[in-house]
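Everything below concerns the one structure shown next.
Here the complex is missing one protein chain, while the rest keep their positions.
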Amino acid sequence: MININSNNILKGWDRNTIAEKIANDLPHGSYVNLGIGMPELVSQYIKDDREIIYHSENGLLGMGPSPNENEIDYDLINAGKKPVTILPGGSFCHHADSFSMIRGGHIDYCVLGAMEISIKGDLANWSTGKGIPAVGGAMDLVAGAKNVFVMTQHLTKEGKPKLVNECSLPLTGASVVSRVYTDYAVLDITDNGFKVIKIADDIPFEYLQSVTEGKVYQ
Amino acid sequence: MININSNNILKGWDRNTIAEKIANDLPHGSYVNLGIGMPELVSQYIKDDREIIYHSENGLLGMGPSPNENEIDYDLINAGKKPVTILPGGSFCHHADSFSMIRGGHIDYCVLGAMEISIKGDLANWSTGKGIPAVGGAMDLVAGAKNVFVMTQHLTKEGKPKLVNECSLPLTGASVVSRVYTDYAVLDITDNGFKVIKIADDIPFEYLQSVTEGKVYQ
Amino acid sequence: MEINKVKEKMTDLLSDVFDGATIMVGGFGEAGSPIELLHGLIDHGAKNLTIIANNAGNGNIGLGALIGQKQVKKVICSFPRSPKGITFAEQYNKGEIELEVVPQGTLAERIRAAGSGIPGFYTATAVGTPLAEGKEEKIFNGKKYILEEALHADFALIKAEVSDRYGNLFYNKTARNFNPIMSMAAKNTLVQAKKIVQPNFTNPEHVITPGIFVQKVIEIKEPIIETIAIEEGLTYP
Partner (left out) sequence: MEINKVKEKMTDLLSDVFDGATIMVGGFGEAGSPIELLHGLIDHGAKNLTIIANNAGNGNIGLGALIGQKQVKKVICSFPRSPKGITFAEQYNKGEIELEVVPQGTLAERIRAAGSGIPGFYTATAVGTPLAEGKEEKIFNGKKYILEEALHADFALIKAEVSDRYGNLFYNKTARNFNPIMSMAAKNTLVQAKKIVQPNFTNPEHVITPGIFVQKVIEIKEPIIETIAIEEGLTYP
């Protein structure tokens, strides 16, 4: 691994480009749960050739975009506790029914952020091991969704690889991630390592390997 | 035990009287499940000093009486698959929710028929051991309801005791019955035997003991 | 492109059904029983089916007719006796059809568990009875419970009152019964609805089965009423 410092960190895709790539990989008719934060961007890049239905853990299926200021209903919020809307054909349910959708394998895709992803598909995204522990629905989503996509920067703010041989942080789930979308590449978790599906134009393969723990292959 | 034959079988309460006694023991505000057949009579004897809410296993809370011929809705039936009505304040739910009411201990009283009741409160009422086995919701009711009342003739059609030391037929539940209402008496299941709460006017205690297996006491 | 789960032809609805499939059939008695889908399944001809339902058919229509056609090898149900449940009784008495009797609440909960990602749960129902034989026991707070496992299915045949193109379902009164939980438990949930409406007309507060649990829907405007059909001597095919 090369010694990464601010001088040799390359710039790959911006977060909108990553979101668009994920959006293009969600098939028509999918039921999708987008994690709070960066993954929420994905919904802005869904093309007209498909209809996607968004699930929010707090009992909302068919979630729509944020409301205008004057249309805010504090009883209509998403899992991030922000005001949202509901689209025609949507529905409300209670928490056990909502998590039946997740845990029963009915959510086709969930897109989550990550602190670390191991080469075996282990995910750590809920705890730095410090502060007040708070897990929310992350462990249910990774255990239950049919496909777990991760959307993340390839490197931590400190310039360390997030794609690692072994997660050092507390796990959210073991062997749960199927695909990782970073600013440098789209990579599948396989038995042979991180398989590159796409790589950003300005990122040489050798660089990608150098900023990733564990084998990367094409 | 005396040798019971048609010559010395006494006549006790009729089924309407038994139903009335049960009705008087159901407190105001109770949620009650009445088994198909004889127990259905109970609802006719509820006094005006109380409101009882009837549950039917097939997702109906707040069941009302049978409809008039011209008001039959084949989508509004009871657990016996007969047309019924729903009262104001009633509700429909699916089968898992309906049995959550039963299995979760939310039904205050269920009243069921019986083939045999043991001195320990075991109940056999679902199978003669012959024919096509069919259990329905009986096992859930006896395992889940807060109080299990049995409404039955004291003797079988063949003149044999239904209150026995050990059930010979397949059990519906073990140690589940709290009280038995027969044409001869009202009896509680206790550690010391069948305790007589009430006895029909024309039934001598010695006769009651003679037509009951196991200890009867007052 | 818009999601549209509504099919025009019964053959499209049932196209994926295969021999040996496990099929849940909604309904309790006649209420909520998908008679037209069952007749479609007779026309389809799939064999060696395992049926999960509350009952085992009545008369020679619907499930009773499917069994009569010898398409069913096993029934998992709580109550296989009906006043006119002739086809099941005949085959059962000859040893031609298998039966697994499950307490009604355990049946409902096993189905709901399958839809909710729960492979097994403990229950007090049936403890100490013949239906607990061979089941794992466990004590919680001094009381004995048995382990029951999830009941999955390849297909669920569902009868609803109203659907939209997403498969959001509404039921009529006690015709709800097993339909919502079976919709959750099957890989493919196939629905007959009396009416298809636009999604703007499905109140999100009142949806009983959200479309996420539904794969295909067909409109059957005037479904057969079992009681009347049996009285009139209707049989299928």
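So that you can tell them apart, the chains are marked A, B and C in the order they are listed, and the count of residues begins at 1 in each.
In this section, a residue touches a chain if its C-beta (ideal position, glycine included) is under 8 Å from a C-beta of that chain, and two chains touch if they have at least 3 such contacts.
Since we're looking at a predicted model, the values are computed, not measured.
*Asks:* Which of A:W13, A:Y54, A:F99 or A:Y207 sits in contact with the chain that's absent?
*Replies:* Final answer for the missing-chain contact: A:F99.
*Asks:* Based on the whole complex, identify which of A:P27, A:P65 or A:G136 touches the chain you can't see.
*Replies:* From the options A:P27, A:P65 or A:G136, the contact with the absent chain belongs to A:G136.
*Asks:* Hey, which of B:A19, B:L34, B:V84 or B:M101 is the one touching the hidden chain?
*Replies:* In the full complex, the listed residue that touches the missing chain is B:M101.
*Asks:* Could you list which residues of chain C touch the chain missing from the display?
*Replies:* 109, 113, 116-124, 138, 140-141, 143, 145, 149, 170-171, 173, 204-206
*Asks:* Hey, which chain A residues sit against the chain that's not shown?
*Replies:* That gives, for chain A, the contact residues 56-60, 73-78, 81, 86, 92-96, 98-99, 102-103, 122, 127, 131-140, 143-144, 170-175.
*Asks:* Pick out the residues on chain B that sit against the missing chain.
*Replies:* 28-29, 31, 48-51, 53, 55, 61-62, 86, 88-93, 96, 99-107, 143-144
We adopt the following convention: only the chains that are shown with their structure count from here on.
*Asks:* Chain with the smallest distance from its CA centroid to the overall CA centroid?
*Replies:* Taking the mean of C-alpha atoms per chain, the most central one is C.
*Asks:* Taking the mean of the C-alpha atoms as each chain's centre, how many Å separate chain A from chain C?
*Replies:* Here chain A and chain C have centroids separated by 36 Å.
*Asks:* Please work out the Cα centroid separation of chain B and chain C, and write it as a whole number of Å.
*Replies:* 29
*Asks:* In whole angstrom, what separates the CA-based centres of chain A and chain B?
*Replies:* 56
*Asks:* If a residue has to touch 2 or more other chains to count, which residues of chain A qualify?
*Replies:* none
*Asks:* Mind pulling the residue numbers of chain C that touch at least two other chains?
*Replies:* 112
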